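First, the structure itself, so that you have it in front of you.
One chain of protein is taken out of this complex; the other chains stay put.
What follows is chain A.
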Amino acid sequence: AALRGARRLPPALHRGLAKPAGPQSVRQLKEAEEAAPVFQYVGKAAKRKDRVFVWGFSYSGALGIPSFVKPDAGWKKPRHIQPTPYRLETEEKISSAACGYGFTLLASSTTDITKVWGMGLNKDSQLGFQRSRKDRSKGYEYVLEPSPIPLPLEKPQQTRVLQVSCGRAHSLVLTDREGVFTMGNNSYGQCGRNIVEDEIYSESYVIHQLKEFDSRVVQVVCGQDHSLFRTKKGTVYACGWGADGQTGLGHYNITSVPTKLQGDIAGVNIIQVSSYGDCCLAVSEEGDVFGWGNSEYLQLACVTETTQVNVPRHLPFKIGKIKEAACGGTGNMVLTEEGNVFVWGYGILGKGPNLIETAVPEMIPPSLFGRSDFNPDVRVAHVRCGLSHFAALTNRGELFVWGKNLRGCLGTGRMEDHYFPWRVTVPGEVVDVACGVDHMVSMVKSFT
């Protein structure tokens, strides 16, 4: 017995760690599996996180990531274009975003002191006065990071910002109880205040407040050099540049005070207004669409032959009840109640390279947005327009873009134009998107 058991070490020298290796029996494997620790990565009541993704032309700082313009290490090159969605870290949940011509505004509906952040071009103080850290009397011309915009609110801890909108060189901020704040270039009265001759707009502290409307303003929209306000009663006010009739007030002059629009929308309850270039569209509660402004690209050619329309005209389309409209620079898009998308105008409209211009709305087949026999209930939920590209959000949270890919603004990763709707791969469910001239911002909810 002593010889046979000589392999065993005496208890004092036994480390007790080494086990004989070899194929383990099924029972041993099962026991090891049951004894293994269980990791919990997320609990049962985990909330989905809200994120912001940006893409497009980044060298103006409009994307809000400073390392794209001024890299952290000396050997790195600045990134001019971000062709795919890139995550932007924000302190608060962003509820509304708007892209202007080289700048972006982000707003959150919080009751904290900082409610609006801006980044990008600031040569006309469209982001307010951003005090430079090197010289306290000067302001920044380009803002590379989302910087808070100080709004002169009377009750900053009770007012909430509902929406922001950006035009070529001016921006509008809509609050729930203190009216509309406007800042930026006012050479055509687009900020709603009197035009001062030879006013220097850069490094200006002026933020104007607009309160005199017939009821509470619920939507603000910026065109290229004009502003539109929609009130709760369904009336539309406009101010700014009017040479193309985009103010819709019956004349082609500049307006510096918001004035009510008449024409075909007098007395009609308007539920949505849209504009980005020089053409404007309004959707009424009954589902009719009205248009005014520039019509050089056949946007309003179904009612008139003239190239400028300065009074809102009803567009008699027989495509069903319209839910939402979006205006681009040369093309327009509407979404009907059934979830179909109709486009008309000029440019890359989304029906292949052969369709360059049309005055009558053409439907984009729903199979391009993912509807098939396998998924019959995929519908487009929202439509948005940039200057020469279009975006559509489906009810599944997917983002489709098409149009001219100016400096990577489509976000698909390829620099070529897309002639029909193409998916953008975003790691999350897209809730809202804002289109600009050459960049886009999207508000996304994570999956789990």
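Quick note on the criterion: contacts are C-beta pairs under 8 Å (C-beta built on N, C-alpha and C of every residue); 3 or more make two chains touch, one makes a residue touch a chain; residues count from 1.
Here is the rule we use: contacts and distances are computed from a predicted model.
Between the listed names "Zinc finger RNA-binding protein isoform X4", "TRUB2 synthase", "40S ribosomal protein S8" or "Oligosaccharyltransferase complex subunit", the UniProt record for the complex's undisplayed chain reads "TRUB2 synthase".
Interface with the hidden chain, as seen from chain A, comprises residues 32-33, 36-46, 351-354, 365, 367-368, 370, 372, 374-375, 396-398, 416-420, 422-423, 425, 429, 447-448.
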